[in-house]
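A protein chain is absent from this complex, but the other protein chains hold their places.
And then subunit A:
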């Protein structure tokens, strides 16, 4: 009788011990806009490298996750923000939502890819660029030339074949427009967009939709982000990713600590690791341009002089101009959005 009672008790104690051990790990709630397939390897690496933490993800697209973070700011739920656009981070910085902390070793990051405050409010991980998703099957069908510059997209052959994100709905759309303004100067950039408008079939609300649509052959050319195309190509889409040579806009993915986190110590240890060489090598599996110099990215398919194609832009200056540019864009193109054949 006694033995019968003891066995479950012993099992219970073992289970309790397990729970207790799990509880000694600090659970960090990490808000992110990283691609879903990146989450598992990053979580595993972070938990292995930073003792005593557990990563719990809340992932959504950049717009949704930023809206959530800002809406929750009176009573924050996130501990760490990891893999979110620097434009979003700057908006959060303006709202005093980021905990000032300079991670150990963050000075080694490229100066234009980290916070200019001291102590820093955010640190960069990598950059992604506006790019052209070019469907080679559709191109063959419709005799589309392979574009190598943004200017090439003005050719009449592309009429009704180009999709891009609406910058008022999508951060990708905005960074594309900001890139054109940075590369060509504002007046010429608006002229360029006026011409491109004639070739555009649809301004989508989602930043990834143009590349997805191009991959499915709905259109020949989708203006989107470079890393979008990788997943699609792995699935067998006849997609070529083109980084135009006449200057591309870019965005930085960054890391920050949420001000008001209840796990400040663990969050600090976590971001210390997030700027380390080991972490940068991990980011290099998917991104060609890393914030930490001297790390060789493992991702393939990028031209050697890729870095030179990025427009030189001051992210903070661009962020300050954001509202004006969006309003200007809306007044020029949003009203004329009746669908065309």
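Some notes on this structure:
We take it that a contact is a pair of C-beta atoms (placed from the backbone, for glycine too) under 8 Å apart; a residue touches a chain by one contact, two chains touch by 3 or more; residues count from 1.
Everything below uses one rule, namely that contacts and distances are computed from a predicted model.
One chain of the assembly is not displayed; among "Multisubunit potassium/proton antiporter, PhaG subunit (TC 2.A.63.1.1)", "histidine kinase", "Nickel-transporting ATPase., Fe(3+)-transporting ATPase" or "2-aminoethylphosphonate ABC transporter permease subunit", its UniProt protein name is "2-aminoethylphosphonate ABC transporter permease subunit". From the options A:130, A:175 or A:232, the residue with contact to the unseen chain in the full assembly is A:232. The chain not shown here is touched by just one of A:24, A:74, A:296 or A:312, and that residue is A:74.
Annotation for subunit A: contacts to the undisplayed chain at residues 29, 35-37, 39-40, 43, 56-61, 63-64, 66-68, 70-72, 74-75, 77, 91, 137, 166-170, 201-206, 208-209, 211-212, 215-219, 228, 231-232, 235-238, 323, 326, 330-331, 334-335, 337-341.
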